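These notes concern the structure reproduced below.
A protein chain is absent from this complex, but the other protein chains hold their places.
== chain A ==
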Amino acid sequence: MMQEGLDDGPDFLSEEDRGPRAVNVDLQTDATLQVDISDALSERDKVKFTVHTKSTLPNFKQNEFSVVRQHEEFIWLHDSFVENEDYAGFIIPPAPPRPDFDASREKLQKLGEGEGSMTKEEFTKMKQELEAEYLAIFKKTVAMHEVFLCRVAAHPVLRKDLNFHVFLEYNQDLSVRGKNKKEKLEDFFKNVVKSADGVIVAGVKDVDDFFEHEKTFLLEYHNRVKDASIKSDRMIRSHKSAADDINRIASTLYTLGTQDSTDVCKFFLKVSELFEKTRKIEARVAADEDLKLADLLKYYLRESQAAKDLLYRRGRALVDYENANKALDKARAKNKDVLQAETTQQVCCQKFEKISESAKQELIDFKTRRVAAFRKNLVELAELELKHAKGNLQLLQSCLAVLKGDT
C-alpha cells in the first residue's frame, strides 16, 4: 500500500544522458576514437568491465569491437603512462580507484544473519535498500573506469599509445598480475623518496611566472579539495543516516496505525505512507549529492595530484638542467670531459624544454576542464536539489491537506 512508485528502481544514473557518462570531465568526443564501458559484471571478488571501442583509425583491425578487462589491467595501463619518459610533460589521467564492495557486502551478510530477528516486511525492505546501495556503488565504479578511458582517448598523444591500443583490442587476458609484496615495498620507498625530492624541487624558484603561480595554486587547491571532499562525505553520510531513521519511523507509525482503534489511526497510517515516500526522496538527495558533489571533488583531488606530479617532473627536469649547466661550466673550466658534459647538458635542456612546452598547455586545459566540470555538476546538483525539494513539498502538502480535512 505504500509503494506508489516515485522513481521506482534505484537507477541513479538514469537521469543522465545515456551517452558518454563522463560526468566529471567535459570531453570532446569525436568519431575517430570512441571508448565506453558497455557492460560490467560483478563477481565474488572482482569486477569485469566490457570495454567497447568504436574507431575509424587505421591502427585497429575492425571499426567496432569489445574486450573484457579487470581493474588491475586499468592500473597497468595507467602505470605504463607514468613510467613513460615521453609522457613526462602530460597530466596523466588519474587511475580509477579500486572497486570496493566490502562494506556493502558486509552489510548484506549481516542482514542475512539477522534475518530471524526481524519481520518479513522489514527484512525485504532492508534487503532492497542494501541491494540498491550495492548497485549504486557498482555504477559509480563503472563510471570512474570509463572516465579514465575517455580521458586517454581524448588526449591527442596518449590516444596513440601502443599499450592503450593493446588494452582496447587484445581480446585475451593481458596477464597483468597485481604487484607482489616486493614490488609494493619498492613502490612505497619510491614514493617516500619522491615526496622528499618533491619538497626540494618545489623549493626551487621558477623563472617562469606562469609555472610559479601554478605551483602555489595547485598546492593550496589540492589541499582544499581534499578537505572539501572529506567534509562532503561526512555530510552525505549524516544525510543517509537521517533517511534511515525516517524509514524506521515510518514502519513504527504503520504498526501504531494498524493497532490503534481510535480516530488517530488514520493519521498514523497516512503519515507512515508519507514518510515512506519522503525518505526515498531523502535517500535520493544524498545519492545525488554523492554523485554530483562528492565524486566531483574526489575526481579533482586525483587530477590535481596528477597536475602536481607533472609540475614535479618539470621541476626535477629544471634542477637536472641547472645542474648540467653547472657541470658543463666546471668541465669547461677544467677542460676535462667537456664533450660528455655538453651532451648531458643538451639532453637535459631538451627534456626540460619539451616538458615545459606541453606542461603549459596541459595546465591550461586542466583549468578549462575543471571549470566546465564544476559548472556542469553544480548546475545539475542545484537542479536535482530543487526537483527533490519540490517533490517532497508536494507530498507533504497533499498529506497535510488530507489530514487537515479530516479533523
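One rule holds for everything that comes next: a contact is a pair of C-beta atoms (placed from the backbone, for glycine too) under 8 Å apart; a residue touches a chain by one contact, two chains touch by 3 or more; residues count from 1.
Keep this in mind: contacts and distances are computed from a predicted model.
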{"item": "Protein that the absent chain corresponds to, by UniProt name, given \"Exosome complex component RRP41-like\", \"Tax1-binding protein 3\", \"Cytochrome c oxidase subunit\" or \"Sorting nexin-2\"", "value": "\"Sorting nexin-2\""}
{"item": "Option touching the unshown chain, where A:Val68, A:Ile137, A:Val176 or A:Ile249 are the choices", "value": "A:Ile249"}
{"item": "Options A:Gln34, A:Ser232, A:Thr344 or A:Ser358, residue touching the unrepresented chain", "value": "A:Ser232"}
{"item": "Contact footprint on chain A, counting only the chain that is left out", "value": "217, 220-221, 224-225, 227-228, 230-232, 234-235, 237-239, 241-242, 245-246, 248-249, 252-253, 255-256, 259-264, 267-268, 271, 274, 278, 367, 370-371, 374-375, 378-379, 381-383, 385-386, 389-390, 392-393, 396-397, 399-400, 403-404, 407"}
